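Right, chain A next:
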Amino acid sequence: DLAEIRERGVIRIAVAMGIPQYSYIDSNMQPAGSDVETARMLAEDLGVALELVEITNAARVPTIQTDKADLVVSALGITDERRQAIDFSVPYATLALVVAAPADIDISDYADLTGKRIALTRATTNDQDITANTTGAEILRFEDDATLITSVISGQVDIISSQSAVIGGINERRRGGPLEIKFIQRETNLGIGLAKGNPELLAWVDEWVVTNFDNGRLREVFTTYQHRDLPDDLTSR
Partner candidate 1 sequence: MSVAVKLDNVVKRYGALEVLKGVSFDIKAGEVVALIGASGSGKSTALRCINRLEQIQGGTIEVCGRAVNDDKVDLRALRQDVGMVFQQYNLFPHMTVGENVILALRRVKKISRADAVQISRKVLDQVGLLEKIDNYPEQLSGGQQQRVAIARSLAMQPKVMLFDEVTSALDPRLTGEVLRVMEDLAKGGMTMVVVTHEMGFARRAADRVIFMHHGNIHEEGDAAILNAPTTPELREFLEHDLN
Partner candidate 2 sequence: MQTFGTGHFIYLLNGLWWTIILSALAMSLGSIAGFIVMLGRISRRKWLVRLSGTWVQIIQGTPLLIQMFIIYFGLGVVGISVPALAAAAIATMIYASAYLGEIWRGCVQSIAKTQFEAAESMGLTRWQALRDVILPQAMRIATPPTVGFTVQLIKNTSLASVVGFLELTRAAQVINNSLFEPFLVFGIAAALYFAVCYPLSLWSRNLERKLNVGRR
């Protein structure tokens, strides 16, 4: 818990590398992205050193459950299912989930996906939404965003469900015409995850998020990487 972290002088924050704009490796081979920046800020404000625990997407929850890290700051959407396994802070950022496709494909809601082939990243909120809301669509689940993006760039699939931030990256490389956003599935609130039973740590993190959201530092970090603004009422959602 909090006292232990202070005593240790190090906070271990888990980040899944490879979520575009949130956490990735920059050209200097250093971790970068809005989540990475957020983690750095948090450690600095707590007055301890930061140890980034680089993990994979699927390991985000188990890493916290088994105490391999103190916090997870990794585009982790706050859901009821996840709340049963770990605790979340108040929202610190959002993830816009969209369905995108080339211009010549006509889709405007879930019902239009019937009979189509749609790709997404496994174990994400996109996955849950699409699985729950469509019938008769062929869903291709890739293990991470990079593979998903590769599948669209290489032309294996045309329609994807992902977070809005990846669309730009895809369109830079794609040959068969750019993707456009067909509809927004939802804007998911992202929370900082931590193990259950740490009220002090949770309280500190909550307070930190609210303070830094209000003073604009968190919003600035987000906008730098994501090129969009966060909603004003985020921390009270």
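With respect to how the candidates were assembled, all candidates are chains of the complex that A comes from, given by their letters.
Just so we're on the same page, a residue touches a chain if its C-beta (ideal position, glycine included) is under 8 Å from a C-beta of that chain, and two chains touch if they have at least 3 such contacts; residues count from 1.
Note that the structure is predicted; figures quoted are calculated from it, not measured.
Interface record for this complex: partner of chain A among candidates 1 or 2 is 2, by the touch criterion.
Interface of chain A with candidate 2 (complex): residues 17-20, 24-29, 53-56, 58-59, 62-63, 65-68, 144-146, 149-150, 153-154, 169-170, 172-173.
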